[in-house]
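Okay, here's the structure, questions in a sec.
The other protein chains are all here in position, but one chain of the complex has been omitted.
The first chain written gets the first letter, and so on, giving A and B; residue counts start at 1 in each chain.
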Amino acid sequence: MRTSMAVAPPTAKWDARPRQRSRLLGKAARSTRERTGVHLSHAETIQPSRRDFLFLATGAVAAVGAASVVWPLIDQMNPDAGTLALSSIEVDLSPIAEGQIVTVKWRGGPVFVRHRTKKEIETAEATPLSELKDPQTDQERVQKPEWLIVVGVCTHLGCVPLGHEGQYEGWKCPCHGSVYDTSGRIRQGPAPLNLAVPEYKFLTPTRVKIG
Amino acid sequence: MMTRLKTSLLAFALLVAGAGFAAAQEADQPKPPRQEWSFHGVFGRFDQAQLQRGFQVYREVCSNCHRLSIAFRTLEDPDGPGYSEAQVKTLAASYQVTNDEPNDQGKIFQRPGTPADVFPPPEAFPNDQAAAAALGKAPPDMWLLAKSRKYERGFPWFIFDIFTDYQEIGSDYIYAILTGYTHKDDPQWNLYYPGHKIAMPAPLQDGAVKYTDGTPGTVQNYAKDVAAFLSWAAEPTMVERKKIGFRAIVFLIVLSVLMYLVKRRIWADAH
Partner (left out) sequence: MDGHSTYVPKSGFARWLESRLPILGLAHSSFVSYPTPRNLNYFWTFGAILSVMLAVQIITGVILAMHYVPDSKLAFDSIEHIMRDVNYGWLIRYLHTNGASFFFLAVYLHIFRGIYYGSYKAPREVLWILGMIIYVLMMATAFMGYVLPWGQMSFAGATVITNLFTAIPLVGTGIAHWLWGGYAVGDPTLNRFFALHYLLPFMIVGVVVLHVWALHVVGQNNPDGVDVKDVKRDTVPFTPYATVKDMFVVCVFFVIYAWFVFFIPNYLLDADNYNPANPLVTPAHIVPEWYLLPFYAILRAIPNKLIGVLALAAAIGLLVLLPWLDTSPVRSGKYRPMFRFFFWLFVICCVGLGYLGSQEVSASATLVARILTLGYFGFLLVVLPVLGLVEKTRPVPTSIADAVLPKGAAAAE
């Protein structure tokens, strides 16, 4: 039928798809372009290639417009400027005593900052990898061995584990019994992964920026 | 034709009546004159140096009584004052802000500000009631001042404003008020304030603020700069809006032309 058209032409009158009355002008313009082959009589014989180019150009321009309109509607759901401003926090480490775990709020959830004792560090470093469900050495998980900073969200279904609990003296999750050690690694229970280590940086030996 | 003539005559009569009415009011309550603003018009942009000077005026003069409920981090806006991250951090830390949550002992406490915090209220007036008690009337929060103040444009100016893109009514108003204290003996008499009796006594004097970039410290300059700063504070997204708007309208005009050609092409066989 209309083989001169740039897109697959409709083969019969019925093939025209329903017109969408939406603000996505691109879609509507494209479907018009496909459908117009049905009704043109004189115009088609005059200059088919110019007509095709016009429809193609219009459809392309409209598609670009539709995409530019859609992006803000999607981006508005992304974290806003206020939330992004709170995406990193600074923690003063000096008041945290040895052996103490402090919970800080970061990005809406808990982060455990643990000032580890020598014994806790030794136990963590000495654990053989074969015992671990999610093998990671302690050195991989800390920047300074006396400071363990992990996200306080159980990797099973998201509850907050309780500190100084469980036979490894790490954490134990009250929801389904996952047990973590002094490096925050999963040792027992249904959780699949170790407690996550967030991005952090020591600004001074007693001040750390998380996130 | 007679219909058209009659209706045109009627419209003209209304126009003349309206204009005459407006002129009579003008004399005793002058309207704020229009100023030139760098951010006016389709290609308008804020002048960074001006906004920084305006912020200095706000900080040294206005902030003693007025709140400005914007976050410190917004001062980093590259389309706005454009301060650096370090400058804003230092600025924020120089303020004491009330913490959201009480401390572990249950006490509400104050701490140095961070960029994520909002400017705290003036130290002397933590809330509107305290301000009203001390000053008679609570000074308004300045964050939307440039958008919440207006004066009657009158007919037919409000029609022209659509085409001339006049959006700076608030900025002109603020400048006019700040430079309108023309009765030296009465610091609360203002030429442009409706009714002339304004609760705020003249806040600016020549030389009150020392500019560091060489701009002369006159009341006119202070007023211009702080009005520009407040215009930014009321609408920090203005520059982004105009940039996107220009592209959007050009695009829509191009698309309209194309659509018109498509329409003509399709209707060619129907006429």
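Simple rule for what comes next: a contact is a pair of C-beta atoms (placed from the backbone, for glycine too) under 8 Å apart; a residue touches a chain by one contact, two chains touch by 3 or more.
Model, not experiment: these values are computed from the prediction.
Peer 1: Using the touch definition from the header, name the shown chains in contact with the chain that isn't displayed.
Peer 2: Among the chains that are shown, those touched by the missing chain are A, B.
Peer 1: Tell me where the left-out chain touches chain B, residue by residue.
Peer 2: Its contact residues with the unshown chain are 2-3, 6-7, 10-11, 14, 21, 42, 70, 74, 140, 143-144, 147-150, 155, 161-162, 165-167, 169-170, 234-237, 240-242, 244-246, 248-249, 252-253, 255-256, 259-260, 262-263, 266-267, 270-271.
Peer 1: Which residue numbers on chain A touch the omitted chain?
Peer 2: Within chain A, the residues touching the omitted chain are 11-16, 18-19, 21-23, 25, 28-29, 32, 35-36, 38-39, 72-73, 75-78, 80-83.
We take it that only the chains that are shown with their structure count from here on.
Peer 1: Show which residues of chain A lie in contact with chain B when the two form their complex.
Peer 2: Residues in contact with chain B: 25, 29, 32, 36, 39-43, 51, 54-55, 57-58, 61-62, 64-65, 68, 81-82, 85-86.
Peer 1: Write out the stretch or stretches of chain B touching chain A in their complex.
Peer 2: 71, 73, 115-116, 248, 251-252, 254-255, 258-259, 261-262, 265-266, 268-269
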